[in-house]
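Read through the structure below, which is laid out as structure tokens, and then see the notes.
The other protein chains are all here in position, but one chain of the complex has been omitted.
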Amino acid sequence: MTELRYIDAIRSALDEALTADPTVCLLGEDISMGGPFGATKGLADVHGESRVRNTPISEATIMGLAIGAAMAGRRPVLEIMFMDFMTLAMDQLVNHAAKLRYMSGGQNHVPLTVRVQGGAAGGMGAHHSQSLEAWFTHVPGLTVVAPSNAADAKGLLTAAIRSDDPVIFLEHRGLYWAKGDVPDGDHLVPIGRAAIARPGRDATVVAWSRMVGTALAAADLLAAEGIEVEVVDARSLLPLDLETLVASVARTGRLVVASEAVMTGGFGAEIAASVGAAAAARLRAPIERVGAPFVPVPAGSDLEILFIPSAERIVEAVRRTLADSPGVATPGDPATEP
Amino acid sequence: MTELRYIDAIRSALDEALTADPTVCLLGEDISMGGPFGATKGLADVHGESRVRNTPISEATIMGLAIGAAMAGRRPVLEIMFMDFMTLAMDQLVNHAAKLRYMSGGQNHVPLTVRVQGGAAGGMGAHHSQSLEAWFTHVPGLTVVAPSNAADAKGLLTAAIRSDDPVIFLEHRGLYWAKGDVPDGDHLVPIGRAAIARPGRDATVVAWSRMVGTALAAADLLAAEGIEVEVVDARSLLPLDLETLVASVARTGRLVVASEAVMTGGFGAEIAASVGAAAAARLRAPIERVGAPFVPVPAGSDLEILFIPSAERIVEAVRRTLADSPGVATPGDPATEP
Amino acid sequence: MTDGVHLPVADAIDADVGRALLERMWLIRAFEEKASELYAKGKIRGLLHLGIGQEGSAVGAISRLAPGDRVFGGHRAHAHALAKGADPVRLLAELAGRTTGYCGGKGGSMHIAAPEVGFATATGVVAGNLPLALGDAWAATLERSDRIAVAFFGDGAGQAGSFHETLNIASLWRLPMVFVCENNGYAEFTPLSAHTKVERLADYAGVYGMPASTVDGNDVFAVHAAMGEAVARARAGGGPTFVEALTYRLRGHYEGDPAKYRELSELADWKQKDPIARFATALAERRLVDDATGVALATQARARVDAAADEALTGPIPSVEDLLRDVVAAR
Partner (left out) sequence: MTDGVHLPVADAIDADVGRALLERMWLIRAFEEKASELYAKGKIRGLLHLGIGQEGSAVGAISRLAPGDRVFGGHRAHAHALAKGADPVRLLAELAGRTTGYCGGKGGSMHIAAPEVGFATATGVVAGNLPLALGDAWAATLERSDRIAVAFFGDGAGQAGSFHETLNIASLWRLPMVFVCENNGYAEFTPLSAHTKVERLADYAGVYGMPASTVDGNDVFAVHAAMGEAVARARAGGGPTFVEALTYRLRGHYEGDPAKYRELSELADWKQKDPIARFATALAERRLVDDATGVALATQARARVDAAADEALTGPIPSVEDLLRDVVAAR
């Protein structure tokens, strides 16, 4: 184990992939200088500027460029600098990367990884802060992962690069400097499996990316009152590990889904709908969703703090699931647990 | 009342808006020649080519052009030829149209209507058939409507054009030639209100756009067995008329949400999650979702038929909600109804 | 009939090459006429964009390509796929939505893919293929291969952002790519002059210092010559070239389009410039392929396509299992 910052874990995965597989190549704006946050710092020096390739500010075309290279057998890792700029590349991503395998009846495939950071952090405002995972999870052909910690960042990025399908690798800017233990050597986290970030018996909170930390903070607050929350880190949004989610809810009987994106139309709705259907018989309270209010991300840092869903809001939601359970005895009382 | 085809109802709304309000103007590819389906046929002759303006194939920029004109006080109605091409215009739509009011603290606003047709019809394949309403409903600042019939097409388009916010007006190509009675004279359907397309007591089916017709067909099939389905046409997806939906579910105790889009991550999830939370106490069975399988839209017409959710699938889903109600007696038995 | 699917690659059009190209042009023409007939009968559905009248640029350009070179087409790409060597049976089966089609019926006319013969993909999104071809060309440099990428697109793509972004990167990185613009004067129902003040799309190349030429796209010899230079340059590491081929579609934008937006006299003029008849005449004048052979090639092509259609339409209709397949790699 080595303690690494999330961003360094990402760089480490890129570095190792470039070393291990000659077909891996990196593309993106300013990446040979490390990019604005340093995720690719030094990689051009080691692996050469032809494999760590700076591009012009042409998001639509560099997405297509990466797809075209992937169709030809490369494993490009494209960096889109901010999630908000994915809006410029949706045609290539959705109409081409996601569909080329299907439209060709399996003749083509697109082993592409798109790294993109997002989220509200640092008061960057409405053009540099969105969380758009819900769009990507609605697109057949894509894979979507959103690590919450350094180890998963490395392991999922490694898996993404090795995947034969286009993977959207969602980084959170607010996690870049968070440290965590990362296993040494080849570290691969399989896509499609959630992780129990903290076990608990009274209620399940599902989160991903930065909200996992917020959920853990909420769990700490509730633990002080004797309420034991199970925090499930979804990690892989598409495919979603419904099995692990349902198993947790079967144990706890209560579910809160917490995401940083605006709640309406968010991926939390998909989780609520699918767990609601699959675990209906085990749910002892309505599913609660926590998400950002339905507004663009404001620039001012004070407003931004108000925008980002807080641990307190998760705490309240968990409390509602516990209060709102007709005919269910005191949570935490083993006698009444399933 | 006059019987009109859905597409003619659209043209009639455009024609009347152009006549009534000199700030209304139309923009889009080939629209002065009527566009590929004829929605704008003849309008350039009547209102002039400067107000019914053909544009080059530059989706990103014509979206921004329409936004810029709207900021300056015009009421542009932009046609994007196929919903799949909205992918090219998402930056302007999402980062600009939707956010300019907020980012400016209310100084700017964008009275823009975007008309766009979509859906799977006619075997046009993966680049001309998507249903992407779920993306738009996740964007604060937008309004999203999806009429299922000629009268609503006219009334909602009129409302959209008069709205001071950007409205995505979702047309379904498969409905263009469907006839319906349209009120004569100024006809406005307020945004934000669902409609009961067919009343019923046993189960609620919520749908929008072409799926309303499919839901009505399912209701007919079930009526033959004595099961009375209430079909609610959501019409306005953002804002959603949750009140009407919840009231219906409070009466029936069962909900099926049917959409043509792929189910995963679709707007049906939002409805399921929000009605599931708001009507939890009245639900007597898990909410069922019906949507397309998680695949791109295939081109071959035989595959396309298999792709589009059928009335039979809705029938089965309704049956599941009726079977799956522990402790609830035969549906349709007034004694057991709430 | 020439053996093999690849067109012969040669610097000059001699008798053998001329015959092979003429034969392929007739095959394409017969294929598209058959597609039109099957569309009218409801055996092919969806949007069908025919390139009848544009065979010259497709065959003239692609006859310069090696088997390993990769072509990226658009919504009007039957000609390019067939020129690159696609099997008419599998292509017709694809148009008809059969499991035996190249894409199992999932792609249809607008989204052809036949990568085994170097037709990488088509796209239904105008200008969507340009960035893909760019990426393919970049991949070729990473592979240190001498293969090249070719994108075919229409005049309508010239107003799309991706076209410009692609030109920039191709020139900047000196990629082995050829831009073939088939300027047929219309995008759907709108003439080029209503979409841009730029008369020659090749002018854009100049800004980047990219070599460019505008040729008569209905003259196979002219296209063959221009493309020869372009391909040689790309293969030698000299970077991209822009070839604009002026041509005309003799049918509507898609089957069912009455094309009222253009003068009948214009259509009649262009019928006189039919690239197949012109090529046949030129070959006869040069004493490379005589008239009788030309006529025989046409007849054979029609027979071949008739047989192809019969075979294609025996292909199975896809099932629900087929519907659900090929979305992602088996996990």
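Letters A, B and C mark the chains in the order given here, with residues in each chain numbered from 1 onward.
Rule of thumb we're sticking to: contacts are C-beta pairs under 8 Å (C-beta built on N, C-alpha and C of every residue); 3 or more make two chains touch, one makes a residue touch a chain.
Just so we're clear, the structure is a prediction, and the values are computed from it rather than from any experiment.
The chain that is not displayed touches the following shown chains in the complete assembly: A, B, C. The missing chain, though absent from the display, is touched by one residue of C:G73, C:G161 or C:P176; that residue is C:G161. Only one residue in the set A:I10, A:M71 or A:A126 touches the chain that does not appear here, and it is A:A126. Only one of A:D8, A:D84, A:D165 or A:D202 touches the chain withheld from this view, namely A:D84.
Residue-wise, the contact with the chain that is not shown comes from B:A60, picked out of B:A44, B:A60 or B:V290. Residue C:H195 is the one among C:H195, C:H224 or C:R251 that touches the chain not shown. Although one chain is not displayed, its contacts with chain A can still be listed: residues 29-30, 33, 36, 54, 56-61, 84-85, 88, 122-128, 293-296, 298-303, 306-307. Hidden from this view is one chain, which touches chain C at 159-165, 168, 171-172, 195-198, 203-204, 206-209.
Listed by residue number, the positions of chain B touching the unshown chain are 25, 50-51, 53, 55-56, 58, 60-74, 76, 91-92, 95-96, 100-109, 140-141, 143, 163-165, 192, 239.
The working rule: only the chains that are shown with their structure count from here on.
Separating the centre of chain A from that of chain C, both taken as means of CA atoms, is a distance of 41 Å.
Rounded to whole angstrom, the centroid-to-centroid distance between chain B and chain C, based on C-alpha atoms, equals 38 Å. Counting partners per residue, chain A has 60, 91, 95, 102-103, 140-141 as the residues that reach two or more other chains. With touch defined as above, residues shared between interfaces to two or more other chains in chain C number as follows: 101, 103, 105-107, 111, 123-125, 128, 161, 327.
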